[in-house]
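The complex appears here without one of its protein chains, the remainder shown in place.
Chain IDs A and B follow the sequence of writing; residue 1 opens each chain.
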Amino acid sequence: MITDKTPLVQVRHLVQTFNAGKKDEVRALQDVSFDIYKGETLGLVGESGSGKTTTGRALIRLYQPTSGEVLFAGQDIAKLKNGSAQMLAFRRQTQMIFQDPYASLNPRMKVKDIIAEGLDIHHLVHSPQERDARVAELLAEVGLNEDHASRYPHEFSGGQRQRIGIARALAVEPQFIIADEPISALDVSIQAQVVNLLKDIQDKKGLTYLFIAHDLSMVKYISDRIAVMHNGRLVELASAAEVYHHPLHPYTKSLLSAIPEPDPDSERQRVPIAYDARQAEGGQRQLVEVLPAHYVYATAAEVAAYRQSN
Amino acid sequence: MERILEVKDLAIDFATYAGTVHAIRHVDFHLDKGETLAIVGESGSGKSVTMRTVMGLLANNARVVSGSVKLAGEDILHKSEKALNQMRGNEVAMIFQDPMTSLDPTMPIGKQVAEPLLLHTKATRAHAMKEAARVLALVGIPDAQARLKDYPHQFSGGQRQRIVIAIAIINHPKLLIADEPTTALDVTVQAQIVHLLKDIQAKLDTAIIFITHDLGVVAGIADRVAVMYAGKIIEYGTVDEIFYNPMHPYTWGLLEAMPTLSATRKRLFAIPGTPPDLLTPPQGDAFAPRNPYAMKIDQEQEPPFFAVSKTHAAATWLLHPDAPAVDPPAEIKRRKQIWAQKEGNHDYR
């Protein structure tokens, strides 16, 4: 749980436009603002095309934001120069876990070289023995063993590969980890392994997570707060319990209503709520704190209605 | 009940450079008219290979070791390629996981939907196009007549999957095989597609085999469920039997690992370890190395099926009369309580 409420990451009016001014212009993020507190897990949920992956990549500066600020520990990382010393320092503090366990590991590298890549870049080890020892330590941390170090990625299952990806991220001892749909390509029984592992590591090291997912049901187990994105905007942001028990935005309600439960009795009675994007567009809308710590993207009239209903 | 599909003692090997992979290790199941069977399993459990066999779409390096596959009484394992072509898209149709790759991007969708009709019946071009428009409307493509000339990229992911379904059902197949049809889709779209499949089944009385690794979807669509692990079916039964009275520890693990919105647990259950390598299937029960309830015999001898009811059986030594009573996980106990109530207060514990 959150120990203190110091923001580690502050996103302010982040806009990300691809191919600006051209025919195929994509406005991936439109004025997104939120904070991530130290030691918490913020779940970022949305469907394909909602801009959740773009947000993650802008936060780790894989993309150069079009406008807006991304403050990491008070420093605007949108202004860092590639190759600068500050940039290299930032690269140690923020790490990413990727979606596709088959594409995120270089097929031509041994597991130990994959994991040690960060160690080499930041000169964190000074001898081959130290390097091997550190790799073994990291493998143990993610539940694999030393024998796996000299093997190649294709010999591992999806879940094991994802754990190798986690070990690679942990190697540089980051403070903040962005997990970009780390479980969506895995089988259900393996998803839980990865989520539990991430949680254990967080408890042990006091890490801060941004956990991106398209599926609300899994996010619930790891997130303190949840942000829901739709069409490049944040539509709702509140504590995990609030989002599940008192969703306000119609899109969140629709998402929740669509999640299948492994329970035939309740499935037979399921009525998914359809969401029509038009009902939440137009008018003067912004992200408003409707209830304490519960933000919704809405017009003034809707805000009043939300407050009334509670 | 008319029997649509009967698979008996099916075993399939794949010759690879590393050796022979025993992908399917003696599988039996059947399907009646208008029924939905869900085959649940992790990747590599053999569920997709089983379905490819039924479609006659096995890869070149596959070898049928034993067994028979009968579709509407006809053995399809010994059919010629020509006869198989006649069968595919006519009596059996398949829906694949990724609607992006199962549609031809260079062909208008009207033509793609009408194609099976032109291929397998004596329908005229005009009639086929009319029928295509009708089926597209049936699967929920708005303004279908006007969109016949549109190309796949002009549709959203969910709509594309609807078009794929339209292609599959235009010839009123007896059997529809859906291979993870919702895995690549968003949750809200997934709900719509599941609803659509149910709707089509009610209208056309098609038998459906639904392959998935997601038990949540299964609960909503299946009449019966077969759970596969390491190339074998390890438990089968009606949907209520599998969800409320599961017997195999692997089914327990799958159900426990499912995240639910209603549950209040703060930690997810994970099945430890990874599925076995089918190059060298372990001796005894393939699930034993990951099974917290594994007994000595599990490591020595493969368990046979023990019948639980007429429709329900599980391949686990735990059901042997000499086996000790084990304490299932809390989540499974909760489910068995629901079962007990359903069964008229029979105490199953």
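The criterion applied here is as follows: a residue touches a chain if its C-beta (ideal position, glycine included) is under 8 Å from a C-beta of that chain, and two chains touch if they have at least 3 such contacts.
Methods note: contacts and distances are computed from a predicted model.
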Checklist entry - One chain of this complex is not shown here; going by its UniProt record, which of these names is it: "histidine kinase", "ABC transporter permease", "Betaine-aldehyde dehydrogenase" or "Acyl carrier protein"? => result "ABC transporter permease"
Checklist entry - Among the options A:104, A:175 or A:252, which residue touches the chain absent from this view? => result A:104
Item to check | Of A:39, A:65, A:165 or A:272, the residue in touch with the unshown chain | outcome: A:165
Checklist entry - In the complete assembly, which of A:94, A:175 or A:189 touches the absent chain? => result A:94
Checklist outcome for this item: Given B:14, B:96, B:269 or B:306, the correct residue touching the omitted chain is B:306
Checklist entry - Which chain A residues would touch the chain omitted from the figure, given the whole complex? => result 57, 60, 62, 83, 87-88, 91-92, 94-96, 98-100, 103-109, 114, 117-118, 121-122, 143-145, 147-148, 150-152, 154-156, 160, 165, 168, 172
Item to check | Touch residues of chain B, complete complex, unshown partner | outcome: 17-18, 272-274, 277, 279-280, 288-291, 293-301, 304-307, 317, 320-324, 326
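Everything below uses one rule, namely that only the chains that are shown with their structure count from here on.
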Checklist entry - Centre to centre, by mean C-alpha position, how many angstrom separate chain A and chain B? => result 31
Item to check | Complex interface listing, chain A residues touching chain B | outcome: 47-48, 157-160, 187-193, 195-196, 199, 214-218, 220-221, 244, 254-268, 270, 272, 274-275
Checklist outcome for this item: The residues of chain B that touch chain A in their complex are 42-44, 157, 186-192, 194-195, 213-220, 239-240, 243-244, 253-255, 257-262, 265-272, 274-275, 338
